[in-house]
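Excluded from the complex is one protein chain; the other protein chains are retained at their positions.
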Amino acid sequence: MNRIHSLGHRSIWLIIIVLSFLLPLALQLGYIQHIMIMAMVYIILTLSLNLIAGNTGYVSFAHPAFYAIGAYTSGILLKTSAIPFLGILLFSGILPMAISIALGYLFFSRVRGFAFAMTTLAFNAIAGLILSSVLPNIVKGVEFQGVYAIPRATISIPPLFTFTLTSNIHYYYFLLCITLPFIGLMSRLMSTKVGRALTAIRENELLAEALGINTLNNKVLAFAIGAFFAGIAGGFLAPYITFVSPDLASAYYWVLFFTMLFAGGPGTLIGPIIGATVFSVLPELLRFAPGVSFTPELRQALFGLSLLLIIILIPDGIGGKIKEIIYRRRARA
Amino acid sequence: MVKSKRLFTGDGLVLEVVNLTKKFGGITALDNVSMNVQEKELVALIGPNGSGKSTLFNCISGLLSPSSGQILFCGKNITHMPVHERTLGGLSRTFQLVELFDNMTSMENLIVTAEHHKHYGFLGSFLRTRKVKAIEKTCEEEAHRLLDFLGLSPLANRYAKDLSYGQRKLLQIGVGLVSHPRLLLLDEPTAAVNPTMIKQIKEYLLKLHKAGLTILFVEHEMSVVMDLAERVIVLSRGTKIADGTPGEIQKNESVLEAYLGV
Amino acid sequence: MDPIWQILVNGVGLGAVYGLVAVGIQLIIGVSGVPNFANGQFYMLGGYVLFLILGFVGIGYFPSLFLCILILAGIGAIAERISIRPLMERPRSAGLISTLALGMFIEGLILILFTAEPKTINTPYSGIILSIGDVSLSVQRIIMAVGGVGAFVLADFFVRKTKVGKGLRAMSQNKQACRIFGIDIFKMSRIAFMLGVALAAFAAGLVVPLFALSPFMGSFIIFKAFAVVIIAGIGEIRGVMFAALLVGLTESLASFYIDPLFRDVTAFLFMICVLLIRPQGIFGEKSDLLFAK
Partner (left out) sequence: MPGNWTNPKVIAAMIVVVLLIGFGTGYLTATYTIQPTSSKQPISIGLVLGLSGRYSYGAQQALSGARMAIQEINDGGGVLGRPLELIAEDDRGVVADTVSGANKLIDVNGVHYLLSTGASGGTLAIMPIALEKKVVLLNFMTSSPAITNQSGIGGNPWTFTLCPDEFAYARAFASLVNTSEIPANSFSFLAYDMAWGRDACAAYVQYIEAAGGTITSTNFYDPASTEFTTILTKIKAENPGGIITMTTTESLLIILKQANELGITLPVYNRAVGLGPALIASGGNLTEGLYGMDPWYAVVNTTANTEFLQKFKLFSGTVPEQYWPWSAYETIHALGEAIQKAGSDDAEAVRTALTTIDMPSATGGSIKFDEHNAAHNYVFIAKIRNQQVTIVTQGPG
């Protein structure tokens, strides 16, 4: 198989990078930068969820919990400790990862398919309750409705420089420096031994095992990497919004992630990126639609309807469709 | 050719099954069956429907856990070893109803198997060190060689789901071979394919046998069994009723009984 | 007073509700393999349909309930055609997402039609209160418990004894075989879905007079129902009622002796414990394969 297409022509990379660096300058408004920042946060979340739910084919409801845990970790540490932000960010990724590894070995070894999905659902509910009702009683600086007034992030490499991220544009570029390498990392991951093993597990777990693939370890690995980056996304959110709430672990978010992932195209790279971008920008665009004729209820109904139609008409999502077209062309050639 | 990793060494007996019994609830599917396969041997396992062939097969390959008895592979007890470890140890199998990664290309089907029989971890693969590059290259070469051998090269970039049934059967044999097994278990390799394809598959199996591969296969098609097998093992109602050369088996009373139900 | 009896009665009441919704899910997941995430919204929809019938059609409570069940079964047939059948041959996650989307859609519609303001339904029976010793409960709650058990027994009988029911069970065993033996799997899937939705509507009809009617009531109960399904063992219809009662009692006891806040996760904790000890669920049969596909 030609591995070139995993990383792609550098020229195209260049175009995208340059574009994403220039775009916020073209659009000065802080609010639009906010939308683009959130879009990137969702790209990270959806792509990391894709690893387990898309590539490996195990639907996981636990992603919002990892996101929230990351956000709380970063929020609390920023408020109460003197650890440099980059360290905090790393830690807010490592904590969910540790949890996910424990969960993974506990349940992947016992249950499969839907039962596993339910265990993650249970974990998400329990985590949400702990964040909203238990943590405030035991951790200083955590209110029942979340962590308020989180200080802005300060990036410092002691001898060289110290810089506090204040405006949206700062956060935009900071996040861009995380997102672009992350996308590259994901595309590379897919072209490794592990990446192919995950696809194999999704396609036919029995066969994969019979052919000598250690499915348990691979599944846990995918789950853990996903959790790590979900945590990073949360860890970034805390100083950006300066507020985190238990809502982050609520059902609303896994519905949103699933919409982005499955409409975009599970198991592909471009799919989740498109899905995340479209579905994080669309609701904001709807804010500008004439309010009266476009009630929020109608928005929810349309949201559900469009997702339903996409699943039925193009079950593999947009990314899957693109992949299909390319494959057909290559097969003919 | 890079040597794939081996868990066990030892010669002579490749597979040895000792008093294997398997019960499903009340039913006894296998009633202490004992059998063996010598190195470089081409053995057929036959028997009427429900005689326990596939149960025995699944116990050997690890899909089922036997109720009692032992399975020795190259002198090592693998009775309760996880499936993937048996495979890594050089025991590979195919399935009667073809099992492949449908949404991966033929090439990828082979590569994903090949690379999991090589020594290198996630990080190495991720950082793509020179060593790893070399290994992955050899994996591709082996995959190409196999596709050539099976005449599937033109279909290298096709999804497995888009191949014909016969081609899928072939590809599955390829997937079984790419891990350099010490013993290849084939579950009805010629079932439900057209005569020309049967002929083709027979040729391939003979070639492999000549190349020194040890093969144990379940088969319904008697002509195939008689042409290929050096030795035939017959099961009936979960017990072994005969074990010998095709010639002997043809003359064996109890076998006829079992088949004709006299 | 000694509240323990009241607590047990409450628990049974809770269990009956979860059980009814869970049986529906169980039927569907057994036959078409799809975890129907919209069943909660169908439950909610059932409540609103009943509300309309009682409001605009001048027939008594039980006739209205019957009519409501018929209507929902019809809606279920349509829903199955739209959201399940096209995805029959696809991985289950597809069905999960499509039903999820269907649920969102229904909830949105109800919000448009009825706003978020809660409604209440009063039946002749929800007013009558019986008190036996320390225990006090309304006739409606008794009707609910009895109706719940009745519906469950009927469903069980249907699945075990009738021809169609046997077909359903065959489907949950082996879809391929059914094809070969000429069982119409689409028909089976449709019947299962209609039954499931109808049961959910029935549950709503019995329960709503005790609660208030709100567009969000569905999304709340569905997870409990799924927990019950997992505890019982996926596809195990017999186990459902028992598992549901277990969950109901656990919750009732937990909220009295521990903290009301933790009531809602006890179901999940219970589920996790069961999975750790018996991954196939309390009533599920352990597959002899070392791993199933």
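A, B and C label the chains in the order they appear, each numbered from 1.
Everything below uses one rule, namely that a contact is a pair of C-beta atoms (placed from the backbone, for glycine too) under 8 Å apart; a residue touches a chain by one contact, two chains touch by 3 or more.
It should be emphasised that the depicted structure is a prediction, and the values quoted were computed from it without experimental measurement.
Considering the whole complex, the residue from A:S74, A:S92, A:N124 or A:S191 that touches the absent chain is A:S191. Of the listed positions A:L19, A:L86 or A:C177, the one in contact with the omitted chain in the full complex is A:L19. The missing chain, though absent from the display, is touched by one residue of C:F66, C:F242, C:F256 or C:F283; that residue is C:F256. Seen from chain A, the chain kept out of the figure touches residues 5-9, 12, 15-16, 19-20, 23, 26-27, 29-32, 34-36, 38-39, 129, 132-133, 143-146, 148-149, 187, 190-191, 195, 199, 241-243, 245, 247-248, 252, 267-270, 273-274, 277-278, 281, 284-285, 287-288, 291, 295-297, 299-300, 319, 322-323, 326-327. Hidden from this view is one chain, which touches chain C at 1, 3, 6-7, 10, 13-14, 111, 115-120, 122, 126, 129, 131, 136-138, 141, 210-212, 214, 216-217, 219-221, 251-252, 255-256, 260-261, 263-264.
Rule of thumb we're sticking to: only the chains that are shown with their structure count from here on.
Compared with chain C, the chain whose C-alpha mean position is the greatest distance off is B. Chain-level centrality, scored on Cα centres against the all-protein Cα centre, points to A. Averaging C-alpha coordinates per chain places the centre of chain A 32 Å away from that of chain C. Residue positions of chain C touching 2 or more other chains: 291. Residue positions of chain B touching 2 or more other chains, listed in rising order: 62-63, 82-83.
By the touch criterion stated above, chain A contacts chain C in their complex at residues 53, 57, 59, 106-107, 110-115, 117-119, 121-122, 125-126, 129, 133, 202, 204-206, 209, 251, 255, 258-259, 262, 266, 295, 297-305, 307-308, 311-312, 315. Chain contact summary for the complex, chain B toward chain A: residues 61-63, 82-85, 87-88, 92-93, 95, 99-105, 107-108, 111-113, 115-117, 120, 122, 125-126, 128, 136, 140, 157-159, 162, 175, 179.
By the touch criterion stated above, chain A contacts chain B in their complex at residues 1, 3, 188-189, 192-194, 196-197, 199-200, 203-204, 206-215, 221, 327, 330-331.
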